[in-house]
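The complex appears here minus one protein chain, its other protein chains still in place.
Up next, subunit A:
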Amino acid sequence: MKLNRRHFLGASVATVATLSAPTVIGQGKPRVVVVGGGAGGATAARYIAKDSQGAIDVTLVEPTRAYFTCFFSNLYLGGFRELDSLAHTYGRLAQGGVNVVHDWAVAIDREARTVSLAGGGVLAYDRLILAPGIDFVDGAVPGWDISAQHAMPHAYKAGSQTELLKAQIMAMPEGGVFAMVAPPNPFRCPPGPYERVSMVAHLLKASNPSAKILIVDPKEKFSKQALFEEGWQAHYGGMIDRIGPDFGGADVRVDPAAMTVAIDGVVEKVDVCNVIPAQKAGRICDMAGITENGWAPVDGHGMQSRMDENIHVLGDSAQQGDMPKSGFSANSQAKVAAMTVRGVLSGSKVFPAKFSNTCWSLIDTEDGVKVGATYEATDEKIAKVDGFISQTGEDTALRRATYEESLGWYAGITKDIFG
């Protein structure tokens, strides 16, 4: 049976009006609302629309018209990519059957199964997918808040912040100091801060070789540490200093007006300060009441919230187990969620969840490294099955191949996400 558009609209409005109609498959087209159009949300919306071939109504709520990927934004800082090459629009998703709504989701009524938008609209759903990425923990870095992000950019949501940070680096005085306040675990893109340091060093080595880079880090260890440290020594010897928790790296406060960083009470004057605060799930997860200690716990079998079976959470916001918070992970989780949601709403076949992730990082020109793993869902969590990491001392041909592979991956995954 094919429903005509008028009939469907009528049914939809009626559902909203009664506010608690249960899902009855076959009563009208099932509705999926996706909040967040990044690597997780856009993939989920696209796959559900594509694979259900019109049997499921999919609405994507995303405030920005052009999405700048956070992955590869470090390569823009290093001068290896143009910012425009990181921007993606939603036209192909719309052509693929996704109702793209550029608005902010501001409230979720789990009883009524509705999402309210800042613009006043209300969307009803049978299944809701939340993929809002990260937000920052208030007060995580004393002295820093959102009003200070112009003086001390985070650049951890790509776009204007990334441009600002690059402009500040380019304007550093000769021999100046670039400081980074690195975040505690867990956070988006575990190698991200350290790839960023590599790219900043690459930039400064050419334009301002006597400049210094200072990393203030609350963590004992970090992702791909041996690879980064080997690369820093080889390419940027003496330029980069990292202060770990043993030397006060966990005790930091900043003064954006004075451009100072106090580490364990010792005040340093810096020229650029990249503050990457502690992170939590995108705030809409909090507002939906599905978070615990800042993140949204999910069951890995279908990425369903542990607190509401009608909500799935993807990517950075999800607390799922062993997968790192990355665009690759979000894309991988989105496909499992899309399959699960289609299974529930349209009776399509559901296969066992499989997940994977690979994170490439660039240390210097054509010096690429990677780390990756495969995962499966257990009742307790998403658990790592197998993994690999680049080795120290690899030859230049392999490192170049790894970098070229990362370019291919970027082209591939952005097509997979945005169509």
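Following the convention adopted for this analysis, a contact is a pair of C-beta atoms (placed from the backbone, for glycine too) under 8 Å apart; a residue touches a chain by one contact, two chains touch by 3 or more; residues count from 1.
By definition in this document, contacts and distances are computed from a predicted model.
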Name per UniProt, for the chain absent here [options: "Sulfide dehydrogenase (Flavocytochrome c), cytochrome c subunit", "RNA polymerase sigma-70 factor (ECF subfamily)", "Cu-processing system ATP-binding protein" or "FecR family protein"]: "Sulfide dehydrogenase (Flavocytochrome c), cytochrome c subunit"
From A:97, A:256 or A:372, residue that would touch the chain that is not displayed: A:372
On subunit A, residues whose C-beta touches the chain left out of the figure: 47, 328, 331-332, 335, 339, 349, 351, 354, 356, 358, 370, 372-374, 385-388, 390, 397-398, 400-401, 404-409, 411-413, 415-416
